[in-house]
Every structure is written in structure tokens, then in C-alpha cells.
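A protein chain is absent from this complex, but the other protein chains hold their places.
Note that the chains are named A, B and C in the order they appear, and that numbering of residues resets to 1 at the start of each chain.
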Amino acid sequence: MKKTVPLIITFLAGLYMIVAYFVPHPAVANSAQQMQGWEIIIVAFTLVLGIGNLVQVHYGKVRGRRPGWFHSAALLACLAVMAAIGTVWGVAEGTVYYWLYDNVMAPLSAAMFSLLAFFIASAAYRAFRARNKEATLLLLAAVVIMIGRVPLGPWLWAKLPWVGGHWPHALDQLTQWVMDVPNTAGQRGIKIGAALGAVSMALRMLLGIERSYLTTGGGS
Amino acid sequence: MKGFFVGMMRIDRRWIFLAMALVVAGSLLSDIAFPRLEISPDVRRAYDLIDGLPSGSTVLFSWDYDPGSQPELYPLSAAMLRHALRRDLRIVMMGHWVTGVPLIEKQIAEVVRREFPDKRYGSDYVNLGYKSGQNVLVITMAKSIRDAFPADYYQTPLDSLPLMARCRTLRDARAVVSFSAGDPGLIMWIQFAWQRFHIPVTGGCTAVSAPEFSAYLQSGQLHGLMGGMRGAAEYETLVGVRGSASVGMTAQSLAHALIVVFILIGNVAYFAAGRGKEER
Amino acid sequence: MAVFGIWLGALLTLCIYSFLYRDNPLYKFAEHVYVGISAGYFVAAEVHNVLLPNLIAPLRSDFGHRFYLLVPGLLGVMVFFAFSRRLNWLLRYPLSFVVGMGAGLTVTAMLSADVMAQVQATALPLNSVNNVLLAGGVLATLVYFFFSAEHKGAVGGVAAAGVWYLMIAFGAAFGYTVMARISLLIGRMQFLLGDWLHLLR
Partner (left out) sequence: MFNPRNIARWLAVLAACANLSQAAKVIPPPPAEPAVPAPVSRFTAADVPNDGGGAVRLSWAPSPFDSAALRFAAPDDPARAVKAYRLFRSMGRSGEYSQLIEVGPGTTEFPDEGLANGTAYHYRIQAVGAAGGLSPVLEASAVPRASWFNGERTNMVAALVLVAGILLLFIVRARSGVAMSIRKIAGLAAVDEAIGRATEMGRPILYLPSGGLSAVSDIQTLASLVILGRVAAKTAEYETKLLVPCSDPLVMALAREIVKASCMEAARPDAFRPENIRYLTNEQFAFTAGVDGMMLRERPAANFFIGTFYAEALILAETGYATGAIQIAGTAMITQLPFFVAACDYTLIGEEIYAASAYLSKEPVLLGSIKGQDWAKAAAIAVIVAGIALETLALRFPQLHAFAAQWLLPK
């Protein structure tokens, strides 16, 4: 009951998804689509787990007046306000919820995302070293793409003595070649290998060979 | 000397952050531009399609992206919109993404009303807004735009808009232009507007998704394409405007150059300090 | 309200950027606001976009035909037993359903898009240098991923070639990603300098 039934559920749900891939008949296709809808519903319920955990951790901090409790209080307040006004008054455009999304969440998200430009610079400075042949290749490919794909590249190239005049498009062509040939080959190799690994992992789960997700003690 | 390079390698990365911020902000505020921007054939084709339409003909613009792709696709749609308005084309606007509709409004406010104050809503351009349905919507529009959109975005009945009196079905549009961040977007327009009704389709996409369109470009199903901010900058060059993409491209170029310089300095320091000394 | 919104957005952006200098109370505050707001955002979004339209509304309006929606509803409620000490094993039922669905969909999706399609695309006639380099690269990269053979001798040589291809692919991905990320920073800077401070024309 505690382990066997979940194993059977996993097996049947997975098998049905595989079968549905091959059967276009509505009798199968529609029910498979329904089941994917169920998954969305179940996942929506699991949010309760997460919110419960978040409240537990931060309420504990606020009650114990532990260091940083003020920040935890702000977190809880934001959570409560956003969840409440969104649930009660809706999430459409023009609501307070939407305004908060637009003016608080979206800028925060964009700002966090744009931090990457800075981190890319620091990673370039400290980590992209021509330590060995392999690292040198990575570096060269990166530099070619970075320079070749912005106006600066062709501009500089044209200024180069001799080559710039004789092969005006060489940089563009080189950029394109790196993208089309070695890059495509490397990506494909990773994709095929990783996909076979994923398929093997998925089959192991369906067959109950890999069952670490059902490992809680006590029960069989 | 060695000590200097070891010090260089341990430089506080906050200086690097500062340099990046200064380069990007500086190039946005300044007027530096790189004179030579290679115009790719795909962008040229998109430009030629719009440029070749007789003035007064109708084109359909579809904003198929959400705010997430705005930095890339907004300048791109602005560039093409400007071109079409200058050429005196009549523009029917719509979108397949519900979250993208405010972006049409934004573009009307920032491009049409500000730069073309004499263009009249209803006779020069119309905003139909969003409708669900994707490919079914396109087919319905091919039968009758009124069946798909009984009223425009502002709930004005289509019959009271002079432009829509002349543009009754999708087939009255001479071209479809889609700014696409995914599906539904360009591919759907190619499959339905071009494959079924032979209305030329062009538009723009994000830089990351540009490679997946190469097959459509080669086969001629797609009449040119602008990829990302670079594509927009090329288009701006063709139109002869220095818009946000061109300005952004300078910032982009200099930021890339800065990163290359960082890689170079990092490597010089690494080799000069004796390889391997930096290991923690 | 719009101006206030821009100021709020700008100040929060600066709070996040202050992290680049070092961890500080402003960043800490923005971080906690962000986590709280986003978690709350998902609560309301799931209620309005999933639970109401996909579960509650169909059950209320057409229970006779949609009664089977009680199954996901029940599985969903089982999630709550995670908080119980004695019955927390009930969580495994919805969990195993979700895992099974994911695994099943992975098998066909990966096999078609990432194995078959890629294998098909690599079946190229050897009539150009590029085709030879491309096909050879795919094969060498695959050899690198062999786990049952040590990377020695001939296998080692081919695997080493595979690593070169991997490195070029990584370099290209790096270059391309740099481009996209810098665009984002430019977008943020245009917001700060233009929309907020009105320094851009």
C-alpha cells in the first residue's frame, strides 16, 4: 500500500503517456490530454507545501526575534498581501495585484536577470584562461562569436591592414562557420548522449529500478 | 613585476563590475556609432518587401511576444512600423499573445502618435487587439475579419472604421509582419497566411531563435527576417534612423569589446604570474 | 501612480545592484520582498489560472460529466498529508503520478527530438569538408560519453577530439549568451537612464 501502489501508479501513468504518443484515436488522445491537465491541478495543490514551509521558517524567525527577523516580517507581509489581493480581487490587468507585479516583481526580476552581464564580465576576467588546449579552443570560439556578431567586429576587420581589404567578409564567414559546423556537432553530441541518458533514467523509474523517490523508512 | 601580475589576478571584481556599468551607461549617453553595419540579405529582403508595396496598401502587423522579450523585439517592431508609416502604408495591428497587447498600445503612443502626429486612427491604422484561437483565428480572418474581430481593441465596431471598410479579409492585406517570440508567431503565420493564402510573411524574432527560421528563408516561405537587436539595428540603418537598437548596438559592441579585453588581461596576468599560481 | 511605479521599480533595481558591491541590508530587504511577492504571486496565479477554471468551475457547472476531476482533486488533497507524521506516506500517491507522467513524456519526447531528429540530421553525404567535420564531430562527442571504456588508446584519442568539439560548442554558447545578457543590461540601463532619469533623448 505504501510502496507498491505508488510504483504501480508511476508505471501506469508513464506507460499511458508512451502509448498515447503512438495512438491518435480520440479515445486515447483525449484521456491522455486530460491526465496532463490533472498533473497541472496536482502541482497547483503542492504550492501549499511550499507556502507552509516558507511561513514556518520565517514566522519562527519573527517570533524568536532572531537576527534578520525584520526582513522575514517583510517577506511574510509581501506574501500575505500579494496572495490575498490576487485571490480576492483577481489577477487581471488593472488590479492592484497587476500593478504590484508590474512595478515590483517585474523590475526585481529584470534587475536580477541583468546582473548576469556583470557576472559574465567577472567570469571572463578570472576564469576564461588559456590553461590548456581545450580551454584555448573555448576562448577562441567565444571571442570570434562575440566580436563577429556585433558591428564592432566588421568595423575593426575592415581596418586591418591587407586582410581587411582582401577578404572583407572573412570574419562574418568564420563566425557563421563556427556556429554551423563545430558548434552544431558538439551540441548534437551532447543532445544525443544526454537524451539517451534521460530515456534510460526514465525507463529505470517506470520499471521501479530507480525508486529513491519512495524511500521513506517504514512501510513496504 | 610578477607581484604586479599576481595582484592583477586577484583584483577586486567590483572594479570589473564598475567598468561594465560605465561602458554601457557611457555608450548609451554618448553619440558614438560604428559606421559600418553589414546588412544581412535577410534583413534586406524584409526591407524590400515593405519598401516595394504601393503606398496606401494595407499591411497586417502582429505583435506576438510578451514583455519578457521586449528589449529585443520592441526596437525591431518600432523600426518596421516607422518604415511602414513613412511609406504611407495602412496598418492593421493585432497580437496573438494576451500579455503582449499593452505593448501595441505602447508602440502606438511612442512611435505613431509621437513621430507621426498626422496619422489618423481608423483610416491610417487600426488596433484590433488580442483574440485567442491562433491558427483558427487566422483562417477566420481570411474568411472575414469581422467574424474574427467584431470590434477593435477599444470596442469600436469595425464598420465605423474607414480602413476596415476597405480591408475586409486577411487577403486584402498585402503583407503580414509578425514580431515573434515563439509560438504562436512567425511559424504559424507562414503556415497559414503564406501556405494557404499566399500572403507574403516577414517579421522579426529573438536572436536566440533566429537559426530555426533559416529553412523557411531558404525555401522562400519567409520573406526576410530580422533577428534580435542586431537585426533591428540593420533595419534602422536601412530606414536611416538612429533608433534605440542602433544606440544599443554601440553599447553592445563596446561591452563585448570590454569582455574580450578582460579575457586578454586575465590571460596576460595568468601567464606572466606563472601559470597555476592562482589556484586557491 | 505611473511615476510612483517607475520610482519604485528604479529603487528596487538599485537595491539589487547594490549586491554587486557587497551583501547589505538594502539587498537583503529587496531579496526578501522579492521572495515574498513572488510566492504570493504564484498563490493567486494558481488559484485563478488553474484551480478555479480547471477544477472548481467544471465541477460546479457540470458535475455529472466532469466528476472524474475528483481524482486529481483527491490526489491534490493528499499533498496536505505531508504535514502529518503518521500519514505522510500518502504524499507518494500524487508524487508517483507526477513522476510517472514526467518519465513517460520524457521517453518519447527525448527519443524523437533529441535522438532521432539529431541522428537524421547527421546522416549527411560526405561530399564537403564541412559535412565530414560535422559528422565526425558528432561521432567523436558521442565516444567521449562512453562510460564503460576508459579514455585510453584509440578511444582516448577520439574522445579527446570530442572534447575539442565540446569546447568550441561551449565557446559559441558563451559568445551568444553574452550577447543576450548584455542586451538585458542595456534594457535595464535604458529604463534607469531614460524612463526614470530622462537622460536619454
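Miscellaneous remarks
As a convention for this text, contacts are C-beta pairs under 8 Å (C-beta built on N, C-alpha and C of every residue); 3 or more make two chains touch, one makes a residue touch a chain.
Since the model is a prediction, treat every value here as computed from it, not as a measurement.
Among the displayed chains, contact with the absent chain in the complete complex occurs for A, B, C. Residue C:111 is the one among C:10, C:51, C:111 or C:182 that touches the chain missing from this view. Chain C residues in contact with the hidden partner, per the touch definition given at the top, are 16, 19, 23, 27-28, 30-31, 34-35, 37-39, 41-42, 79, 82, 91, 95, 98-99, 101-103, 105-108, 110-113, 115-117, 119-120, 122-127, 135, 138-139, 142-143, 145-151, 166, 169-171, 173-174, 176-177, 181. Annotation for chain B: contacts to the undisplayed chain at residues 13, 139, 142-143, 171, 196-199, 280.
For chain A, the residues touching the absent chain in the complete assembly are 18, 21-27, 29, 39, 43, 46-51, 53-54, 56-57, 105, 108-109, 112-113, 115-116, 119-120, 122-123, 126-128, 138, 142, 187, 190-194, 196-205, 209-210, 212-217.
As a convention for this text, only the chains that are shown with their structure count from here on.
Between chain B and chain C the centroid-to-centroid distance comes to 24 Å (mean Cα coordinates, whole Å). Chain B has residues 17, 20, 24, 252, 255-256, 259 in contact with two or more other chains.
Taken residue by residue, chain C touches two or more other chains at 20, 176, 178-179, 182, 184-185, 187, whereas all remaining positions touch fewer.
Taken in their complex, chain C has these residues touching chain B: 20-21, 176, 178-180, 182-187, 189-190, 193, 199-200. Across the complex, chain A is touched by residues 1, 4-6, 8-10, 12-13, 16-17, 19-20, 28-51, 54-55, 68-69, 71-73, 75-77, 79-80, 82-83, 88-89, 92-108, 110-111, 113-115, 118-119, 121-122, 130, 133-142, 144-145, 162-179, 181-182, 184-185, 187-188, 191 of chain C. The touching residues of chain B, counted against chain A in their complex, run 9, 11, 13, 16-17, 19-21, 24, 34-38, 67, 102, 211, 230, 233, 249-250, 252-260, 262-263, 265-267, 270-271, 275.
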